[in-house]
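What follows is a set of notes on a single structure, which appears directly below.
Let's turn to subunit A:
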Amino acid sequence: METLIYLGITLLKIVAVIIPLLAAVAYFTLAERKIIGFMQIRIGPHRVNFDIIPGLRHLRGFGQPIADSIKLMFKEIIIPTNANRFLFVFAPVLSLAPALAAWAVIPFAEGWVVADINAGLLYILAMTSVGVYGIIIAGWASNSKYAFLGAMRSAAQIVSYEIAMGFALVGVLMAAGSLNLSDIVLAQQGSVLHWYWLPLFPLFAIYYISSVAETNRAPFDVAEGESEIVAGFHVEYSGMLFAVFFLAEYANIILVSALAVLMFCGGWLSPFEGTFLQPLFAWVPNIFWFLAKVSVFMFSFLWLRATFPRYRYDQIMRLGWKVFIPITIVWIVVVGIAVLAKLPPWFV
Partner candidate 1 sequence: MIKILFYFFALILIFAATRVVTVRNPVHAALFLILAFFSSAAVWLLLHAEFLAIALILVYVGAVMVLFLFVIMMLDVNLVRLREGFTRYLPVGILVSALILLQMVLVLRYWNTTEVIATTMVEIPNTTLLGMALYTTYLYPFEIAAAILLVAMIAAITLTMRARRSNKYQKPEQQVNVRRADRVRLVKMLPESRD
Partner candidate 2 sequence: MNLGFESTDIITLLPEIFLLTMACFILVVDVYLPEKLRHLTYQLAQGTLVGTLLLVISIYPSSLTLAMDNMFINDAMGALLKLVILAIVFVVFLYSRSYLQVRNILKGEYFVLGLFATLGMLIMVSAHNLLIIYLGLELMSLSLYAMVAMHRDSAQAAEAAMKYFILGALASGMLLYGMSILYGVTGNLDLAAIATNISDADSNKHTALVFGLVFIVIGLAFKLGAVPFHMWIPDVYQGAPTAITLFISSAPKIAAFAILMRLLVDGLSSLYVDWQGMLILLSILSMATGNIIAIAQTNIKRMFAYSTISHVGFLMLGVLSANQAGYAASLFYIITYSLMGLGGFGMILLLSRVGFEAENLDDFKGLNERSPWYAFIMLILMLSMAGVPPLLGFWAKWSVLNQVIQAGFIWLAVLAVLFAVIGAFYYLRIIKLMYFDKSEDRTPIEANMDMKITLSINGLIILFLGLMPDMLMAKCLKVLQVLI
């Protein structure tokens, strides 16, 4: 009986994380189109409105994600000739599953976490590294040259940047002395200056750029490179299968943004902590700060996409291997010394 209750509660927790996450993904796509549209002096989607609900009448295009998902759901799924049917269908699932599973250890506020495990950071690294299989298998199972090339590019890129990203996180775990994400956030208590973005600034910068590369987003989106290989690994996908890839990509963006917030920007901690403003904002729930910070990072992903031209493939590899990895290694040594010397105010 106890086991059943435990299972039931866990299931509820999972639903409580997944449903808002999927809603966030849906509206993130709208935000992307609207924001990039604004930056490029366009309007963006504005036809699908909620005219029946009076308050939403002026939010033009607000129904777009719903219309999109309905369209994708009813589209025909075409499986190419000689494609490996099982793997072709399985690949999108394989890319979405780790992107969702990683959320199990993300703390939204103190104690607000599905599974508060000790090796949380390792678990995150393991899950993000598994995500690459969806892409490789999709590219291979499609039996198409463009798809295969896209998959190869993407896999090599993800594996390369994972090293730099992993090293950046090693710096964080050294600083916090823990692999548990809640402990990492609590170790940053104090003020904005206590957050790890300051002492670990090079690692923060590298983590941020690597996370853009990890998610195959512009300016590192050679895996899709529409001018060269049409759409990369998912060129053969249509309908709901394509939608699942789309979901996975955006879920991953939100995930890496959340991680950046937890590791370097104090998670759910208030930015006014330790200042005279602190009592003024005491009524704000912690999760608000967390979501606000995550939104800033998500916005920056869109901003990057609207701003930068695409990197060339060899430049991406050079940046990952010859610039980021050496810098992270050097900074890990620096952090090690700082931790040993108990450098205030971060490492006391």
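Selection rule, in plain terms: all candidates are chains of the complex that A comes from, given by their letters.
Brief remarks follow.
By definition in this document, contacts are C-beta pairs under 8 Å (C-beta built on N, C-alpha and C of every residue); 3 or more make two chains touch, one makes a residue touch a chain; residues count from 1.
Please read all numbers here as calculations on a predicted model, not as lab measurements.
Shown alone here is subunit A; of the other chains of the complex, listed as 1 or 2, the one that touches it is 1.
Remark: subunit A residues 3, 87, 117-119, 122-123, 125-126, 129-130, 132-133, 136-137, 140, 148, 152, 155-156, 159, 162, 179, 312, 314-315, 318, 322 touch candidate 1 in the complex.
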